[in-house]
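Complex shown without one protein chain; remaining protein chains in place.
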Amino acid sequence: MNPSNRNRVKAFFDWVDGEEWCAKTPDEVVARQEKKPAHRSSNDLDAYRRFRRLNQAVGALFCITLAVVLTMVVVNLPLFGDPSNPTNNEVSARYIERGIAETGSANLVGGMILSYRVFDTFGESSVLFLAATCVTILLRRDRKNTTSRDLRELHSDGLADRKDKDIVLRTAVLLLLPVSVMVGFYVMLFGHLSPGGGFSGGSILGGGMILYSRTFGSDSVRKFFNEHLYHLVKVVCLMCYGLILIYYVFTGSNGLDNHIWLGIPGNIISSGIIMPINVLVGFEVACTIYAFYALFSEGEM
Amino acid sequence: MSDFLSTLWTQRYMFTAVILFCIGAFSLVFNPNLIKKLIGFDLMDGAIYMMLTSAGYIEGRIAPIVTDFSATPSVETYINPIPTGLVLTGIVVSVSVTAFALALVVRIYKKYHTVYLDVIMASMKKGVD
Partner (left out) sequence: MAFVEVLLLGFLVACALTAVLHRSTMITILTYMGFSVVMSVIWMLLQAPDLAITEAAVGAGVSTALYFLTLQKIRELKESEDAEEERRRKAGEEGRK
């Protein structure tokens, strides 16, 4: 690779990292980044503040007009709680009457979103994955973009290894955390028999991990959940969900037989593929929620 | 007039959803603080979810969890399960969007040292880099 190509490749990677990629000396780059915006244009601010009262009055008037128009619409919509609404048609009748025979799950809503409308749920998991990736891109600290000033700030406020010395909090968390984790696993595993499912159970698990990390320091969570495990769980769960979905859609749509054993409704091992999907989605959601917390508070996991 | 009021009372959930939506829209558009804008966004989301779920409720029927496995479930005992499924997806998407928007706010603060949009716009016009 001749030198100009190498420079272009380096420029591309610098651009991806958000650094200055046009030709500048490193001193100029650092000086420009460290410069604080000294004074702002006062003319624009004054002009805005002069019109702020009028702006908010017009805004309030606009919102009141919107509320009046929408209320007129709401009064003419089908009434609340009416069994003869147009929304209660043969689709919901089919889901209720043949739901437990075709999906095997006692929780009709959970069975519906994981077998009849499984595409929507896969899109939702993808949105969660995408949000975690975008937050990682924006907030992750690595060697290249951490200045010594950032490190000083983190250590001076104790945010890097946050530990709470309060005895009441530590005792309460020691008593509360096992119950919370157990409830999270229960809601995740029993998503086809009782209300809940993958998302609720995963959120409860993620919340439990956040609590543990806040009280006992992030090193305590890093013992069993580090960055490699996070990436592995996130990618493997979504990929397995995608493969199950491909199999299900290609054999189960259009009335084809998909050969997944449904079991006796009411047992824990029943409803075919719904319980594994709940477990996969729950673990992915728990990892994502803990990743949000870790990236916001420290910038790394 | 009393007819209008009694219909409004019957539609109380949708009416509250309309009010919350308008409050959220006011905060999203006319408040210069970025965090208040995001709170307004979340209020609008909550209003829409309440409107969808109240469209699925039927008077006198219970939640769609089957407890009696001997008989086929009849339509007369359960509410409409479809809007509940839609809102479940919506709640998760709402928290994803909130997390991403808050990460953007943190990065904006690092660059401009303020969260007030009018100051940020003035700084941008001035060409502060």
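For clarity, chains are labelled A and B in written order, and residue numbers in each chain start from 1.
FYI, contacts are C-beta pairs under 8 Å (C-beta built on N, C-alpha and C of every residue); 3 or more make two chains touch, one makes a residue touch a chain.
Since we're looking at a predicted model, the values are computed, not measured.
When you scan A:V74, A:V109, A:L193 or A:C237 for touch with the missing chain, the hit is A:V109.
Remark: the omitted chain is touched by one listed residue; of B:V66, B:V87 or B:A122 this is B:V87. Check A:L169, A:L189, A:I210 or A:L262 against the missing chain and you find that the one touching it is A:I210. One chain is missing from the display, and on subunit B it is touched by residues 12-13, 16, 19-20, 23-24, 26-27, 31, 33, 35-36, 38-40, 42-43, 46, 49-50, 53-54, 56-57, 61-63, 65, 79, 84, 87-88, 91-92, 95, 98-99, 102, 105-106, 109-110, 113, 115. Seen across the whole complex, the unshown chain contacts subunit A at 36, 107, 109-110, 153, 156-157, 159, 187, 195-197, 199-200, 203-204, 206-207, 210, 289, 292-293, 296-297.
The definition used in the following text is that only the chains that are shown with their structure count from here on.
Between subunit A and subunit B the centroid-to-centroid distance comes to 16 Å (mean Cα coordinates, whole Å).
Residues 4, 7-8, 10-15, 18-19, 21-23, 25-26, 29-30, 54-59, 63-67, 69, 72-75, 78, 80-86, 88-89, 91-93, 96-97, 99-100, 102-104, 106-107, 112-113, 118-119, 121-123, 125-126, 128-129 of subunit B are the ones touching subunit A in the complex. Interface residues of subunit A facing subunit B in the complex, by the touch rule stated above, are 32, 36-37, 40-41, 44-45, 48-49, 55-56, 59-60, 62-64, 66-67, 70-71, 74-75, 77-83, 85, 87-88, 91-93, 95-97, 99-101, 106-109, 112-113, 117, 120-121, 123-124, 127-128, 130-131, 134-135, 138-139, 194-195, 197, 199, 265-266, 285, 292, 295-296.
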